[in-house]
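Notes to accompany the following structure.
Shown here: the complex without one of its protein chains, the others still in place.
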Amino acid sequence: MDLVVQIMFGVTGLLILGAALMVVSVRNIIHAALWLIACFFGIAMLYLLLHAEFLAIVQVLLYIGAVAVLVLFAVMLTRQIDDPDEPVLFQRWRSTLLIAVLLFAAVLVPTIYTHDWQTFTDPQPTFAGPRELGFAFMNAYLLPFQIAAVLLLAALVGAIIIAMEDQEQRRVRVLTLAEEVALRREREPSPPARSAHPQPTSSSTTPPPVPPAHEQAGEGA
Amino acid sequence: MASTSPPLPNARPSPRDLLREQLATVLPHALVTLPDDLPDLIRTADVVVHADALPEVVQFVIDHLGYGLLSDLAAVDYVEHGLFELVYRFYSIGGGGDLVIKVRVPRDQPDVPSLMAILPAAMLHEREAYDLFGIRFIGHPNLRRIYMWDEFEGFPMRKDFPKQGDNYIGEGA
Amino acid sequence: MYDVVDFILNTQLGLNSPDWVVMLISHLIVVAILFAIAPVQVLFLTYYERRAIARMQDRVGPNRVGYEGLLQPIADGVKMFTKEDIVPVSADQRVHLLAPIVTAAPVMYMFAVLPWGPNMIAVDLPTGLLFFFAISSISTVGLLMAGWASNNKFALLGAMRAVAQVVSYEIPALLSLLFAVMLTGSMSLMAIVEAQSGLFISTTDVPNIPDLGLGWFVFTPVGFLAFVCFFIAALAEGERTPFDIPEADSEIVAGYMTEYSGMKFALFYLAQYILNFLLCAITATIFFGGWQGPGIAWLVSQSLSADNPAGNPVYNVLAGMLGTFYLLAKTYAFFFVMVALRGAFPRLRIDQLMNFGWKFLIPLTMINILSAALWIAITRWGTAQGFGIIEFAGEPSNLVRWLIAFAVTLVINVAAYWFLARLNIQDHVARQAALAAGGLAVSPPRSA
Amino acid sequence: MSNDTLTHSLTFTEAPAALTVVVDPTPQIARGSAVVVERRRPKAAGWSLLQGLGVVVDHWRKSFRKLDDTTQIAGTFTTEYPEERLPLPEAYRNMPILLFDDATGHELCTSCFQCQRICPPQVIHMTQAKDPDTGKPVPAVSEFIIEYDACMSCGFCAEVCPFDAIKMDHNFELSTADHSSLTVHKTDLLRPISYYQSIAPTFWAEAEASAYKKLETNKKRRPATIGIAPQMLAQLKAAHELRDDQQEATMPTTAVASAPAPATSSAAPPARSAALAASASDLPTDKAARLAAIRARNEAKAAVQAAPATASAAPAASDGGDLPTDKAARLAAIRARNEAKKAAEQAAAAEAAPTLATPDMPPTDVQPAASEQAAPPAPTVPDASLDEKAARLAAIRARNEAKKADEQTAAAGAAPTLATPDVPPTDVPPATSEQAAPPAPAVPDAPLDEKAARLAAIRARNAAKKAAQAEGE
Partner (left out) sequence: MITTDELQINIGPQHPSTHGVFRMLITVDGETVVNLEPVFGYLHRNHEQLAEVNTYLQNMPYTDRLDYFNSMANNHAYALAVEKLAGIEVPERAEYIRVLMVELTRILNHAGAVGFMINDMGAWQTPLAFGIREREKILDLFELVSGARMMCNYFRFGGVVRDLPDDFIPRLKKLMVAMPAYIDELERLLRENEILLARSEGIGILPREVAVSYGVTGPVLRGSGIAYDIRKAEPYSIYDRFDFDVPVGSVGDVYDRFLVRIEEMRQSRRILEQIIEQLPDASGGHINPKARQNVRPPVGDAYARIESPKGELGFYLVSDGSTKPYRYKVRAPSFINLTPLGDMCRGYKVADIVVILGSIDIVMGEVDR
């Protein structure tokens, strides 16, 4: 049984590493996003190996179903998806690599040293079930949980601000024909040259030719 | 919109006479007086106006006679007489018969002022007449071919357009 | 299945097989059955839909291939297989190929947690309900891939619409299902089904109710509102009329499937129908008792299980058959409703769909969660749990508690529905008044 | 305004008084009013959706009954086409066909070019026949081509034809993979009159008299074999061979290929007419009439049994392969009948059924003299033979028998009710007996005697039916 788990862990690890490498190395950013999804999927498998079913499912639901899809969504809307002229690695990649490795080591080395490698404890089935996670969030990790929530809220507000168009620069939305006619009616309640006509329903209130579709805000006032 | 009001049209003078009478007083320069000895084919009882005065006449017809519905615009090629005739047909929403305004332009210089500034209804009519007869409507914002493809050469409804053969097809074909 | 295999191998044949062999065999059998039967009967679903909708339109529908056209789906399948597989030149070839797979594979996983009958479930995950929706969300990635890889404006537009719609409507879908999790305290679909025994009143609320397998959640106000909300959300998730916007043929041709042909197209089609089937099945499972029905309880009590080693395995099979029959009957009934909806209604516009989802459905499901909490508080809790209001007049019986809960939640839910509907209709009324007044349809531009 | 040429500006304030004539542009509506359509609002949220759903489900529920009642709006109205077919109205027009006389094979077309001239897409092409001896044009057509692929089925050709020679076919199953086969030549266009009569009986009844009259005039102006349908020519030839060796007489292949299409559509009428005749003959109480009917039916049955299945399935084709002698016999019979009719008209018989009277029908009281009168035109048929005479004799005899029965019926003072419950009146084409005629004698390898017998049987049946009808009245 252990051997099977080990093999599966190895395969999953390879998948995660390979996918992560592809994320940073492929040219096409859509492909990068798709590799990212593969990477997330591998992590979900890792959770499963740890008997953390709930976490695995949440990982799939949130990271693949929501985060990755949103990333894809955003990426697809960008203009340049695949530019063969752009080098994959930018110029100072060596120093960047060095910094990355150092940072990674700064996290990993203490972990390796502090971890007790000798004992392999099979985690309990209820290691990370919904109940345990709920208790953990509401007790031990309440503060981080709240901070994360505030952070998300801030992100939400930021997104709205970014998405909101600038009031000054904003284009007035396109007027429909009915709006245009109503606007014209407001501006000139009764056409003076045609006041001889008793019926407002007559065809005499023929409009001037259709104005351009876009009206600037300044003009509208 | 009561149902009781009597039908109007028949009690009045015919729209054609009305128009001729009114134009004679208001826009006398617009009317074309046709010679009496015209060939049968191009003799007409309808009001013929000068091409230049057309927008004025139409504006007058819409505003003061109430004929605001541009129903039809037919171009006719009288090739033997060297002219194009444009038949503008107006109706009144109030009912009754048509009011016809005819414009005659020489075949070699078929320029007519566009009605687009007055009536958007003229848009497709004028494009059609341009496409099939080559009548140029001065002031039309989008005077392009409508049925034939853009590369097409010639105007297929003209009487002198070859009825057979394929050499008239433009380069694009 | 484990019990039956165990019975055959160890008790009847006396092989004394180890535990894992029994488990492996039983799982393999289940998987084989699922994969052999499920897609085929989903294939049959297309025939069912076409016949039903034809009947609604005074037509006959496909009736040429086989008896009354029963082999029509097979013929369609053969046609799909033999069609040329066209990949646009400018498409992203690999992603184009992967997209239908990514779309179709996850929906097959969803069968894993669907309970077909008493003890008939491939994997009884403790988080089955969540698994169901988590796995289905992978399909959206496939849709995006398809839309993007086709390199077609209509396909991309369709994919965008599909994803926006599915992501938006997952929220009301899950929120409306939350009540079941709250009521049963479990996300296992099996547990949810088992909680729905009884007769109009669930045995979990009033334990001494006779068990006819009819204690469905839909009979409670909470369950009913949740059912309505969930079914609407399921229509949107399954891209069914009136929410079939991603493949609105009159607008964007076929949406993300525009550039697909042959078997790849069939895979999308299959995925969609499997998803629809599963959504109907999950509706039946959560609100209409799944395999619950009259007679099941008795059959289960007679059958062989760990608790009842003296039972007869024939009853296991019978219970399974009856349960499957109940589930399928309910599922097909819901599918019929889907078909009738498709026959009756036009489709909404994408912005109207979003408005409806965010402004009407989500608030409604939120209120429903409140109702569900009240339901639990009234029927289950007492002073011990810090909710003694219900016990002010002594010790009410379970039935009285149930009745009070019914009345309270009914009032809350009806009020919520009425209020939200009125809000939406007010919008409509104002618009119509404006239209009637002067033809100015919409308010003048904001900046003017 | 963009035109710079406009120089004159209007100042309407100075307009003369005449300008006050401004047309009131409110629409004037007589005999009715303008009603503003009501924009309803849903009564309650979601209610109208349920209502719509109810309509659809209601249709689903009702769709399990199969209907053809057009007053209903719910139910299955589907006609499952290859198996079931809607009855085509007589006026139905598909592609044009040419007609020729069943009996003699004379084409009705005189090559007057009317159809060619009127044809809007100009798909009709014809060549006028010339007398081989003199080289002068004769009123017949030597080649007639219709491009079916470009024909727009407007029906003008049939409408303008003064000789009723071109008619619109009812066969719409023309799809083919062979495009060139849609340029149809005269041989394939020709159909016997009886075929057209079977698809449009009343139309033909209207046209028949003048058409035959014009045909007679034209025939006189045509030399020998010109203007005879090619399939009939082939038949004539085949008949000659047959006379040499009856056993080897087979249907000419050209004729088989010529008119395969109408086979199925015209297969039905004879059977139906037989059944009708049978059912009609069940009605009279008079024994003699019934006996005659039964005998006729039995004979007809025998004849049908004698006919090979293939031949009876393709009556039009076998029509082409008809034996000349048999043709002649039939022609003689028709002639006789016509003569008899004339005689009958002169005699102003009281028993003639006026309501159903059609030129086709032999009147109920055929004078014995009439059949003798019938004899003179017979020799005009070139190939008249002894066998044929025998057939004619048999026919006359049978008819006489029937007539006797009929007379008895009349004498018995039959019930004057028109009610024939088995037979809806509209379903009885007046010319059913005529329709019955073509397929039965069409069996090519049946001996001549048998032919004659069958012919007699048919005549007898007709007469019996007449009797029944007369009695019904």
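Note that the chains take the letters A, B, C and D in the order they are written out, and that residue 1 is the start of every chain.
Please note the rule applied: a residue touches a chain if its C-beta (ideal position, glycine included) is under 8 Å from a C-beta of that chain, and two chains touch if they have at least 3 such contacts.
For clarity, every value in this text was computed on a predicted model and none was experimentally measured.
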Displayed chains contacting the withheld chain: A, B, C, D
Residue in contact with the excluded chain [from C:5, C:22, C:38 or C:53]: C:53
Selected from D:51, D:127 or D:176 as touching the chain missing from the view: D:51
Contacting the left-out chain in the complete assembly, out of C:51, C:96, C:264 or C:347: C:347
Interface with the undisplayed chain - residues on chain A: 162-166, 171, 173-179, 181-182, 185, 201, 203, 205-207, 210, 213-214
For chain D, the residues touching the chain missing from this view: 27-43, 45-46, 48-49, 51-52, 55-56, 69-73, 77, 88-93, 118, 120, 152-156, 159-160, 168, 426
Chain C residues that touch the omitted chain in the full complex: 53, 56-59, 153, 241-242, 244-245, 248-251, 253, 342-352, 428, 431-432, 435-436, 439, 441-442
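Basically, only the chains that are shown with their structure count from here on.
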Length of the line joining the C-alpha centres of chain B and chain C, rounded to whole Å: 64
Whole-Å gap separating chain A and chain C, where each centre is the average of the chain's CA atoms: 27
Residues within chain D bordering two or more other chains: 12, 22, 24-26
Chain B residues counted as touching two or more neighbouring chains: 63-64, 66, 68, 93, 117-118
Chain C-facing residues of chain D, complex: 39, 41-42, 44-46, 49, 52-53, 55-57, 59-60, 63-64, 74-78, 80
In the complex, chain C residues that touch chain D: 52, 55-60, 63, 340-341, 343-345, 417, 421-422, 424-425, 428-429, 432, 435-436
Parts of chain A lying in touch with chain C, wherever the complex brings them together: 28, 30-31, 34, 37, 53-54, 57-58, 60-61, 64-66, 68-69, 72-73, 76, 129-130, 170, 172-173, 175-176, 178-179, 181-183, 185-186, 215, 217, 220-221
